[in-house]
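Of the protein chains in this complex, all but one are displayed in their positions.
Naming follows writing order (A, B and C), and every chain is counted from residue 1.
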Amino acid sequence: MKRRIGILTAGGDCPGLNAAIRGVARAAYETFDAEIIGILDGYRGLIEGEFRLMRKQDFSGILTLGGTILGSSRRPFREMRLLGDDNVDKVAAMKKTYEDLKLDCLVTLGGNGTHKTANLLSEEGLNVIGLPKTIDNDIYGTDFTFGFHTACEIATDVIDRLHTTAASHGRVIVVEIMGNKAGWLTLYSGMAGGADAILLPEIPYDIEKVAEVMESRARNNKAFSIIAVAEGAMDKKEAKLKRKEREAARKDAGFHGIAYRIAEQLQELAGVEARAVVPGHIQRGGTPCAYDRVLSTQFGVHAADLIKKDKYGYTVALVGNEIVHNKLSEVAGISKLVPEDHQMVDLARNIGISFGD
Amino acid sequence: MKRRIGILTAGGDCPGLNAAIRGVARAAYETFDAEIIGILDGYRGLIEGEFRLMRKQDFSGILTLGGTILGSSRRPFREMRLLGDDNVDKVAAMKKTYEDLKLDCLVTLGGNGTHKTANLLSEEGLNVIGLPKTIDNDIYGTDFTFGFHTACEIATDVIDRLHTTAASHGRVIVVEIMGNKAGWLTLYSGMAGGADAILLPEIPYDIEKVAEVMESRARNNKAFSIIAVAEGAMDKKEAKLKRKEREAARKDAGFHGIAYRIAEQLQELAGVEARAVVPGHIQRGGTPCAYDRVLSTQFGVHAADLIKKDKYGYTVALVGNEIVHNKLSEVAGISKLVPEDHQMVDLARNIGISFGD
Amino acid sequence: MKRRIGILTAGGDCPGLNAAIRGVARAAYETFDAEIIGILDGYRGLIEGEFRLMRKQDFSGILTLGGTILGSSRRPFREMRLLGDDNVDKVAAMKKTYEDLKLDCLVTLGGNGTHKTANLLSEEGLNVIGLPKTIDNDIYGTDFTFGFHTACEIATDVIDRLHTTAASHGRVIVVEIMGNKAGWLTLYSGMAGGADAILLPEIPYDIEKVAEVMESRARNNKAFSIIAVAEGAMDKKEAKLKRKEREAARKDAGFHGIAYRIAEQLQELAGVEARAVVPGHIQRGGTPCAYDRVLSTQFGVHAADLIKKDKYGYTVALVGNEIVHNKLSEVAGISKLVPEDHQMVDLARNIGISFGD
Partner (left out) sequence: MKRRIGILTAGGDCPGLNAAIRGVARAAYETFDAEIIGILDGYRGLIEGEFRLMRKQDFSGILTLGGTILGSSRRPFREMRLLGDDNVDKVAAMKKTYEDLKLDCLVTLGGNGTHKTANLLSEEGLNVIGLPKTIDNDIYGTDFTFGFHTACEIATDVIDRLHTTAASHGRVIVVEIMGNKAGWLTLYSGMAGGADAILLPEIPYDIEKVAEVMESRARNNKAFSIIAVAEGAMDKKEAKLKRKEREAARKDAGFHGIAYRIAEQLQELAGVEARAVVPGHIQRGGTPCAYDRVLSTQFGVHAADLIKKDKYGYTVALVGNEIVHNKLSEVAGISKLVPEDHQMVDLARNIGISFGD
């Protein structure tokens, strides 16, 4: 059995991409006669026909490496428009590259946007397998995506470091965690870092309720607090607006990030000294943690197994402890958000963590 | 509702003990009228009546702290004999302390030995709840114990560091990972660290097969190898012996640890330069990783919830993504070992990792 | 010999404060008859008479602890005005507390502002010893302050993580490192992190020269760059303005941090995709690195030795490998900035790092 496999990584980079690529490659080389072609810079490489013939040794020593050896789209915002007006031509270009390269299948590593396109290509008749990477953990059908736990470890380490400053100065520190629509990373790292309040996109907050948390802590002689806020969090009034209205209102108010706004508001409302910290991209860089290396490898090997069985149109997933696969068509276009009554949310409330609601 | 809760940590220390203690305490204080008594040094404190009245602030700032604020048995090997001759007196002493302290229930954090004793006390009529901690991950009925993933991260970091030495010198490095009966930690950290061979207690190895791995790599111009070996691994001949026979044979042969023996054998058999590294106790120390902080907290909060519902005789567990509880009687005395056909073992074989069998 | 020692930590927190406090205390208890009084929240505690009698065990287990067990001034910006109008009363209040507590001497841990006040108190006749802490490394007369190397390790780790993102996406990342007046931290961590350009407050930059670096790298097929910029960096035009003028001009231009501005400018000038990252307070939190633990301890023990010899009016310093002491009067009020022809600057230029000048 011989298979010519194209592989690409799209969207924002994330720890574990190389580990997953290595997993696909090692299992493919080990279990059948595989030829692997690296498509460069995500779908851009597929559209423009930029690629690299991979050799066995190219996958050596990359397990621990952050980022992606294949590059990701330089201008990912363009990809967002993939399904827009010039869609037809781009899809045609991708199909052409696929055919020119005589690929038997295409493995795409990415998040929700990537899965949408993967599904589109699958519907066009290409043999596609998706691998769910994202530090946001918002891909439907999998308990965890790879990259998420590494981002959790980094964000938790950040909160740990802020704790000593907050405690020494009796300050409130508002730390902005990545996550525009989904609050998973804020929820997990807020729990792990011992945050006093956790503000998620899914649970709009009331700033006065947040201020009360600070005041209640102050009454118990705790002069400092840590607030973990997702970058996409919004207050209850904003939550009622449409996205464009909200953005316009924020622009008018000179908005420069949710953490800064909350810190300012708390200084006024609670009379505390508050600081904002926005660790940003460091949450998605560097070597994957052990958990993500194992998960990425599992995902990669499962993808190779699907190829071996000629099963296409799926994306790999973790359900409980099992590695499984879901239909791309059932996953694409759906974001997995934090349900308001999620077990972890209840649990956080039970130990006195406020969601500001 | 008012509950007087005794809490103890027994057996070897492990990251997440304090996080779990904090989880129990914070949820108990938050959701009912709780009084908490810390039993010192594990079951020894229960036998000898040594304890400490805990205040709310004692549980503050301990989420990130390694070890256990309650102390663990100083001489845990004595505990192993708890079920032996002097059993009756010890159980009587423990019951007396429980009654003298007017406890409503007892929360025990520990591994397999601890769970045995917990079940014994439960059968004697005490209200007991177990929390499964161990870096070995060998407790029946839970997918993961807390402490395991932190140990994995540490062991993986150890293997990463050894990789650079191995590669620079073209050496074989045999790293001994904790785990006497169960190979989970070796399996996961070996995978995450990119080991070339993984030797587990559950899968007896043949040293000549291991040597072949080195030779095959040498033929592919890879002069170095990493072998992850569980401290309880044994070769096929040893596996046929009874434990006492094996220990006697090893003593006769001047055995000083499995990693040293394997390194010596490989030097002879494969003509390579081999070194043994035994990181030992560092695998169980220090601050818990984010994953374990979340899991420990979940376990602790679930225990508080069981107390609130007066449900005793259970140990808390993770099944898939759900926090559940199992009967102590169904868990105590059973070790969860790595099945030879475990998904992770198959997967490792599929990427060319040898188990030396 | 008996000494009653007051000790306080002022200004921003910084790794190693507790290690230094422990050094003073352990050496004092070990080598003479010492009584130690912890003044709370920096000079505020000295002004308002808030303190804590310390016991030997209070200094146990704090070597590794970030922040300060004594607290630092909650509103340090008020301290900046210590030498202003209400100066007289504050000094009188501090002298009164010193006398009421029957102190033999006062040890102050802090940066430049703290040293100014320490010198003032010394001139007023109090027995004062300074210990130079700051992540900025800008205290005159010492090669290194404690806290600096830890901040370096953290900032370098941040740059490492950003590297993988920059490389995967072919992006320019502008990372803002702490340091308003002094660029030491940016210089060292920029070197250690492999930055392509380093922008310091001491060497005004020309944004077009910075853009050229990106373009020159692009011509050599390096699509990504890392720029380490000190928060107090300014361009050549700004450098000619007085501070107030500069601040006014920035306000008018909607300035929100130097890294954001540079990223925007580079997008325009060099046609690259650029991102700003502002790690902020995480650079000063958490456990001190080994280097700083040793240095802090050395400084603390040296301070205790000065007390033993009744030598006051000094601040402890590192010169080469020797721990020495300088007169407070010769150090206070002077900032140690990066000279334009510093050995490290030359060296950086010699390996092709641009300072944008």
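Here, a residue touches a chain if its C-beta (ideal position, glycine included) is under 8 Å from a C-beta of that chain, and two chains touch if they have at least 3 such contacts.
Bear in mind that the values here come from a model prediction, so they are computed numbers and not experimental data.
Touched by the hidden chain within the whole complex are the displayed chains B, C. For the chain missing from the display, the contacting residue among B:K56, B:K102, B:H256 or B:K327 is B:H256, taking the whole complex into account.
Remark: the omitted chain is touched by one listed residue; of C:D13, C:D41, C:D160 or C:E202 this is C:D160.
In the complete complex, the hidden chain is touched by one of B:A92, B:A248 or B:I282, namely B:I282.
Taking the complete complex into account, B:I173 is the one of B:I21, B:L126, B:I139 or B:I173 that touches the chain left out.
Think of the hidden chain as still there; on subunit C it touches residues 23, 26-27, 30-31, 63-64, 143, 149, 152-153, 155-156, 160, 163, 188-189, 191-194, 222, 287, 289-291, 293-294, 297-298, 301, 304-305, 319-323, 343-344, 347, 350-352.
Interface residues of subunit B with the unshown chain, by the touch rule above, are 9, 12-13, 17, 41, 65-68, 71-76, 154, 158, 160-165, 167-171, 173, 223, 256, 273, 275-282, 284-286.
Throughout what follows, only the chains that are shown with their structure count from here on.
Legend note: the chain whose CA centroid lies nearest the centroid of all displayed protein CA atoms is A.
At the far end from subunit B, in terms of centres built from Cα atoms, lies C. Of all residue numbers used where subunit A meets subunit C, over half belong to both copies. The two sides are thus made of the same residues. Subunit A and subunit C have centres, each the mean of its CA atoms, that are 35 Å apart. Counting partners per residue, subunit C has no residue that reaches two or more other chains.
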